[in-house]
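Take this structure first; my questions come after.
A single protein chain has been removed from this complex, and every other one stays in its place.
Letters A, B and C mark the chains in the order given here, with residues in each chain numbered from 1 onward.
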Amino acid sequence: MNQDIYIGILGAHSCDESIAEIAETTGSLIANSSAILVCGGKGGVMEAACRGSRDAGGTTIGILPGNDPEEGNPYLTYRILTGLGEGRNMIIIRSVDAAIAISGSYGTLSEIALCLRAGVPVVSLKSWDIPGMELITDSPEKAVELVIKKAKEKNE
Amino acid sequence: MNQDIYIGILGAHSCDESIAEIAETTGSLIANSSAILVCGGKGGVMEAACRGSRDAGGTTIGILPGNDPEEGNPYLTYRILTGLGEGRNMIIIRSVDAAIAISGSYGTLSEIALCLRAGVPVVSLKSWDIPGMELITDSPEKAVELVIKKAKEKNE
Amino acid sequence: MNQDIYIGILGAHSCDESIAEIAETTGSLIANSSAILVCGGKGGVMEAACRGSRDAGGTTIGILPGNDPEEGNPYLTYRILTGLGEGRNMIIIRSVDAAIAISGSYGTLSEIALCLRAGVPVVSLKSWDIPGMELITDSPEKAVELVIKKAKEKNE
Partner (left out) sequence: MNQDIYIGILGAHSCDESIAEIAETTGSLIANSSAILVCGGKGGVMEAACRGSRDAGGTTIGILPGNDPEEGNPYLTYRILTGLGEGRNMIIIRSVDAAIAISGSYGTLSEIALCLRAGVPVVSLKSWDIPGMELITDSPEKAVELVIKKAKEKNE
């Protein structure tokens, strides 16, 4: 098995411009860390993060809720079609070494809780503040630095 | 289709005695309301609530995470074996008209968030306090009264 | 854990009248054996079998593919909403002690194969003829007699 690092991006399928910028920067920093970005594959935070990763030469994998490749955003290197609806979030959490939650509402909260439950380190970047999260920050640089560190520790 | 009401009980598979008493009372009140209790089918809060329901003549359905009927608690009228692990929580939330979260940690938080995401009314009985929950209370009577009211409104 | 027997009915969501009659008789024989009938909860073979069971005083559980209770047939005692699409077939197979496949096409074939893979005894009643199936018959009486015997052996 190769030793690639998989980082999850958790966030809503629509977001305002300032959150999209943060997500895009986060995606490019993940690519610069040579980590694979895994997300739900749709729009909003997910699309912005994927765009940032791809523009920086990174790889993105979208775990889509439905059966239609067209529902994926244009910045996915690969897409998996699950047909599980929101149940696909469990697969994202199982597949990553650590995750960053960016903004988001109840869907993101459930993903954060699944991470905390499963022992997957999760950083909050302008997102929920739940006891057990690794860091509450508004800096993509700090968030990515910590998430990569946690992912490496988990894989050792 | 019959018009039965399905109420979810969300909570941890182990709990202390005082929480078990609250869960048992809650289960018996659900049975007295002629509602079907749906839960993850295991121990702790789930087992106590099922015991309360069965002792009061109610029906309980356990949506188990694994493949082994033996992992179900002894107070299940029916058990479904999903093999989905924690992914079975999604099926509980999809199957109920409303839910009560009793105490609990990250697993319960993820179930609460899935309810809020899916528009399933959820009452907090000594559990998490997340914006959007129907009621934060320590009274099983108030919790069951409200959850039944919300379930009926949803079914109308 | 109680010692109820769970029997799966595998078949298509539409069928002709002669198959519906066979399914209905099968359902009533399952009820007469005091076994719980589990199926995909929709029309055709599933609906006919559920009608037979309910008319004979039996209990039926429908494991539905979607999120809508209305997609269940009117003869379900209980319904579980999975949101998993065809993936719900895996839950049916995991939840039963043995199964009868009635007629059917590729969906039924995949359920039969899942049974054979999982070691769940499966009887063919005018259905596919795959090596490893317990019996190929056109008699509901023979099919139910054998499926109950196999289910009891499995539970011992």
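Definition applied: a contact is a pair of C-beta atoms (placed from the backbone, for glycine too) under 8 Å apart; a residue touches a chain by one contact, two chains touch by 3 or more.
Computed from a prediction, not measured in an experiment: that's the story for all the values here.
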Practice item. Using the definition of touch stated at the top, determine which of A:Thr26, A:Ser53 or A:Thr82 touches the missing chain. Key: A:Thr82
Study note, to complete from the structure: Absent-chain interface residues of chain C come out as 84-87, 90, 105-107, 109-110, 112-114, 116-118, 130, 132
Point to revise | chain B residues touching the omitted chain (full complex) | key: 67, 83-87
**Study point:** Where the missing chain touches chain A, by residue
**Key:** 1-2, 4, 36, 61, 63, 67, 69-70, 72, 74, 76-84, 90-91, 94-95
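By definition in this document, only the chains that are shown with their structure count from here on.
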Review point. Most remote chain relative to chain C, going by C-alpha centroids?
Key: A
Check your understanding: What is the distance in Å between the mean C-alpha positions of chain A and chain C?
Key -> 41
Revision key, fill the gap. Here the gap between chain A and chain B, centre to centre from mean Cα coordinates and rounded to Å, is 30
Study note, to complete from the structure: Where chain C touches two or more other chains simultaneously, the residues are 67, 83-84
